[in-house]
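One structure is given below, represented as structure tokens, and several questions about it will come after.
With one protein chain removed, the remaining protein chains of the complex are shown where they sit.
A and B label the chains in the order they appear, each numbered from 1.
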Amino acid sequence: MTMEFSPENKKKLAEILSRYPTKQAALLPTLWLAQGEFGFISQETMEYVAGLLDISPAHVYGVVTFYTMFHRKPPGKYNLQVCRTLSCALRGSESLLDHLKKKLGIGENETTPDGKFSLCTVECLASCGTAPAMMVNQKYFENLDASKVDEILNGLK
Amino acid sequence: MVPSMSLILTNRVGQPESYTLQVFEKTGGYQSVKKLFSLQPNQVIDEVKNSGLRGRGGAGFSAGLKWSFVPQDTGKPVYLCVNADESEPGTFKDRLLLEDDPHQLIEGIIIACYAIRSHTAYIYIRGEFDLPCQRIRSAVAEAYAKGYLGKNIFKSGYDLDVTIHRGAGAYICGEETALLESLEGKKGQPRIKPPFPAVVGLFGSPTVINNVETLSALPFIINHGAAAYRRFGTEKSPGTKLFSVSGHVNKPGVLEKPLGYPLKDLIEKDCGGVLGGKRLKAVVPGGSSVPVLNAQDVETVKLDYESLMQHGSMLGSGGVIVLHEGVDMLWALRNLSRFYAHESCGQCTPCREGSGWVDKILVRFLREGGTSADIELLKDISNNMMGKTICVLADALAMPVLSYLKKFPEDFAAHFRGKTAQAQMHVL
Partner (left out) sequence: MIMTDITLTIDGKQVAVPKGTSILQAAITAGITIPHYCWHPGLKAVGNCRMCLVQVEKWPKPVASCVQPVSEGMVVKTSTDEITKIRKSVMEFLLINHPLDCPTCDQAGECRLQDYYMNYDEVPSRFAEEKVSKNKMIDLGANVMLDQERCIACTRCIRVCQEVAGVDELTLANRGDHTMITTFPGKKLSNPYAGNTIDVCPVGALTNKDFRFKKRVWFLERTPSVCPGCSRGCNIEIHHEELKVYRLLPRYNPEVNNYWICDEGRYGYKFINEDRILRPRILEKNISHLVSSDEAVDRLAGLMKGGALDEIGVVANAQETNETLQALADFAKTVLKTRHLYFSRREVENPVSDNFLMTADKNPNQAFVDKLGFRPLSTLKEVRGLLVLNSLSPADMKKVIEKKVPILGIWASNENPAAHSSAVVFPIPTYAEQEGHFTNVRGLTQKITAAYPPRGEARLVSETLEELTERLQTNARSYTQNSYPLSPHL
């Protein structure tokens, strides 16, 4: 099995590469493209990206494990990322997290058996003024409480 | 003519479609550009120096002065990096500027680039910022379409490319040299200084890194002049600043205030007072990395660089976190130690090991209780971390630890072993 970007992403990659004086500088954008297309960053993806950018797989591995937003395993369809940092904690993120755990029957860094929801905590999302907050995949949900969270979950099909 | 408006940065905030080029131009956007190109780059630098504008990313370094360090004879390109990584706990003002007024930022980028003679700017935006990223992306696209970016911008003969670069989840990438590393496709590990980025920065070339808010203030300064800017704020801290207020207040949010504004007024008048009418216990005035203030400090402190310094704290990013009487400061501190231990890039021994150690001690303190020896240990570890590392993330943990211990010793004493569980407070 060989991995390859879709023609559309190949075009995007070319555009990205034109923006930097080195190929390596395109690493984060390329990993974002890959995560978008393949859902997560597998070892195979890392080697593919390393090849595209003429850098070592070891370097790519170091980078992928440094940043928290690259998934090395496929997350659930909806990745619930609850902010745990001070401003959100002051406004009840701990109990919100407990509520989610109970409701979904999973713990932190786990995925429901049907693969629909993953749950994890993240550090400050810059939503402190609208705390508590969580990010579902890339979308922010703010000013949360238990009932609002229930509503949101019901809306996620 | 000095405008009558009271605000510099947030005039368009909350207006419908404020993020579009159309609304921006209708409300005076891109007006500074004509004047800009009639000035020499050095005149722009001087104007900004005279305005007294200081970096709003946290360090508070004079923007004009930083620009003047860029050598112009290296034969290499000069870069501007826009720091839109906004990850300091308690800070959410750049997000507002990106979402509601992205063109103002682009106008600021044009000014800064012209001043330092840069033709390439990168906007490094934190990976979590989806809507802000979309907004700045479309704004950049609009600007390119109109000829405001790209080749021969505004038919001035000046070329300027702007590229948006998304981070991927790492607080440390807000530190300017870590940001450069990350942009170059590496781990966000801060660099040793010297050399400073102004001389050896992105791709080995002279580089200026400025915060979103800093750059967003530039159109006003060019439009109305340094003197007009100086009419806001204090002698030593001129201008306005965005304060992100969060935690236990009735009306949290981002507020633009002239520097020197009393913190007490910010909480009481602008944010509707402490949540639930409770007593104020503590305020973190400049993002989680700065020393904490107690209620007594809040009575007198003003929101400017000098007054906060006098009160043993710092203006930082202007992230104001308000804590009411119900908060156990040990619990609050542990929340932050977890953050810093999680975000340490892991290069330097004292930060890599010390942050995790502090966090583990605080967890044990919370769960099983601690001793006065633990307090001494925490102080010693913090002192051993402070000022000994490549970047100041280590200090950003050590300062809160030392100040929480100093200002709220009773909260820690309540967790001494042998105390009953009910003596131990918790939040809410």
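Convention: contacts are C-beta pairs under 8 Å (C-beta built on N, C-alpha and C of every residue); 3 or more make two chains touch, one makes a residue touch a chain.
Computed from a prediction, not measured in an experiment: that's the story for all the values here.
Seen in the complete assembly, the chain not on display touches A, B. Residue B:343 is the one among B:85, B:181 or B:343 that touches the chain not shown.
Among B:231, B:360 or B:417, only B:360 touches the chain that is left out of the view.
Touching residues on subunit B toward the chain that is not drawn are 170, 172, 187, 192, 194, 341-350, 352-357, 360-361, 364, 377, 384, 387-390. On the side of subunit A, the interface with the absent chain consists of residues 43, 46-47, 55-62, 65-66, using the contact rule stated above.
The working rule: only the chains that are shown with their structure count from here on.
If you average the Cα atoms of subunit A and of subunit B, the two centres end up 24 Å apart. The residues of subunit B lying in touch with subunit A in their complex are 86-92, 94-95, 126-131, 161, 163, 165-171, 182-188, 203, 244-248, 252-254, 284, 288, 319, 321, 323, 327, 332, 335-336, 338-339, 342-343, 345, 427-428.
Interface of subunit A with subunit B (complex): residues 19-22, 24-29, 31-32, 53, 55, 59, 62-63, 66-70, 84-87, 89-92, 94, 122-131, 135, 138-140.
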